[in-house]
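Taking it in order: structure first as C-alpha cells, then the write-up.
Complex shown without one protein chain; remaining protein chains in place.
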Amino acid sequence: MTDILDGFTAAFYLLIGLDSDLIEISLRSLHVSLTALLFACAIAFPLGTYLAVQRFRHRRTVISVLNALMGLPPVVVGLIVYVFLSRSGPLGVLGLLFTPTAMIIAQVIIITPLIASITHQAMRDLWADYHDLLISLNATKRQRIATLIIDGRRNLLTAALAGFGRAIGEVGAIMIVGGNIDHATRVLTTAIALETGKGDFALALGLGFVLIALALLVNLSIHWLSRTESDGLW
Amino acid sequence: MLPLRVTGAMVRRRGKTLLGPIDLELAGTGLTVVIGPNGSGKTTLLRVMHGIERLTAGQIAWAVPMAEARQRQAYVFQQPTMLRRSVADNLAFPLRLSGQPQAQARETAAEWACRIGLGDALDRPALRLSGGERQKLALARALIRSPKVLFLDEPCANLDGRATRDIEALLVEVRDTGTRIVLATHDMGQARRLATEGVFLRSGQVWESGTTLLTAPQTPELAAFLKGDIVL
Partner (left out) sequence: MIRAALLATATLLASPTIAEPLRMAVTTSFENSGLAEVLLPVIAKDTGIEVQLVVVGTGQALKLGESGDVDAILVHSKSAEDAFVAAGNAPHRREIMYNDFVLVGPAGDPAAIAGTDTAIAALGAIANTESAFVSRGDDSGTHKTELALWAAADLDPAGFGKWYNAVGAGMGAALNTAAGLDAYILADRASWLNFGNKATLALLFSGDPALFNQYAFLPVSAEKHPHVRADLAETLENWLTGDVAKGLIDGYKIAGEQLFVFNAETN
C-alpha cells in the first residue's frame, strides 16, 4: 500500500517539476501511438466498413480472422516486425529497427484489427439502416462506404479510442522493435518496465499514473471536441 | 426512358413465391396505383420495377441502358430512412452523390425545404422530425434529382390529414409536370384522388389492371376488395 502512495508522490513531483525526461518520453509516447492510430484508422475504417457493406465469398472467414487478430499478442507482433526490419531481414536495408517508425509499424499491426472489428460491428447496424436508401439512390460502392464512415463517425471515434488505449499502453512489441533506447525510443511503458526492473516501484508507479492521466486527457479532449461539433443526438 | 417492360418477373425467397410471374408495361404519363391485400406483393413489385430486388426469373428492361435508368428514378420507402444528418444535408445528399458542388446542392436543398414547409428546420437533425415531416423530407429527397419515374410505397400510412394533404398536393404537381409515378397504397380514397390507372395484385399476381380499375372492376375479387371485404 505504501508503494501506491509513493507512486502518487513520485507522479506528483514528476509533474510539478515538469521533469524534462518525463516530458520527452510522454511526447514520444503520444507521437508513436497517435501516429500509429492515424495509420490504423486510415486502414481499419474503410476495411471494417467494406466488410459490413460488401458480400463476398470468404467474408465470414475474413471477419473471423479479424476478430481472432484482435487478440494478437504484442510480443509476437514485435518479434515478427523485428525479423522483417532486422538488418538481416527482408526490409533490413531501410534501417528502421530501433527507431520510432518501427514502433509505429508494430502498433499499427496490433491495433488495426481491433479498430476494424469494432468498426465492422458498428457499421453493420448502420448499414442495415441505410442499405435500401443508398441502393435506391444508386450510390457507388465508394460513396456507400464514405457515407457510412461520415454518419457513423461517433462509433468510429469509440473504435479509435479503443485502439489508442491499446497502443499507448502497449509494451511488449515496442520493447523489441524500439529497444527502449534512452532519448531515442524510450516511451512511458518501456520506461515503466525499466524502472520496475530496477526495483524502483515508486518511480514506475509514478510513470504509470502519468500514463493513465495522459490516456484520460486524450479521451476527454477527443470526446469534448466531438461534442461541440454536434448536439449528441447520434 | 419509358416504357419499362417487366417480363416473366418472379421473386422467390426460401422456397416461397413472393411475386410473379408478372408481365407488365409502364408507359406514357400519369400515376399508377398498386393496390391489393396485405402480402399480395405490392412492395416487392415496386422494388422489382425500381431494380433493387433480385429476380429469381424474368427480367426488367427500360428504353434506355440500365445505368442511365437507375440514375433517373427515385423511391420513397414506407419507413423512410433518415440519414444521421441535418435536414439540409439529407436533402442535398442525392445531389452530392451525383457530384454536385456543396454550395449548389445546399441551395437546391433550401428551396425544397421551403416547398415542403421545413424552411426553418434546415439545420435540425433529421432524426428529430415528426413522422409526417420525415415522410415529406423523404419525398423531397426523392424528387430533388428531378426523376423521370418515382416509386412510392405507402407514403401516407400512419400520417395525419394535414401531412397527407401536403404530400398529395406535391404528388399531383409532380405528376402533372410529367413525372411518371407508381404508388402502392392501402387508402382507396387516396387511390381515387390521384390515380390515372391502376394495378390490382393478388397473391403475387397481377389480377386486374387498367384505367377503369377503381370505377369498373371486372373481377369479383376486385369488386369485393373495393367494397372493403376481406380478400385473400
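A and B are the chain letters, set down in written order, and residue numbers restart from 1 in every chain.
Everything below uses one rule, namely that a residue touches a chain if its C-beta (ideal position, glycine included) is under 8 Å from a C-beta of that chain, and two chains touch if they have at least 3 such contacts.
All of these numbers come straight from a predicted model, not from anything done at the bench.
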**Request:** For the chain that is not shown, enumerate the shown chains it touches in the whole assembly.
**Result:** A
**Prompt:** Any idea which of A:Thr9, A:Gln54, A:Thr140 or A:Ser221 touches the chain not displayed?
**Reply:** A:Ser221
**Prompt:** Can you list where chain A touches the absent chain?
**Reply:** 27-28, 30-31, 34-35, 37-38, 86-89, 92, 95, 97-98, 179-184, 194, 196-202, 221-222, 225
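Here is the rule we use: only the chains that are shown with their structure count from here on.
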**Prompt:** What is the distance in Å between the mean C-alpha positions of chain A and chain B?
**Reply:** 46
**In the complex with chain A, residue positions of chain B that touch it** = 50, 52, 70-71, 74-75, 77, 81, 83-85, 93-94, 97, 125, 127-128
**Item:** Complex contacts: residues of chain A adjacent to chain B
**Value:** 129-130, 132-133, 135-139, 143, 147, 151-152, 230-231, 233-234
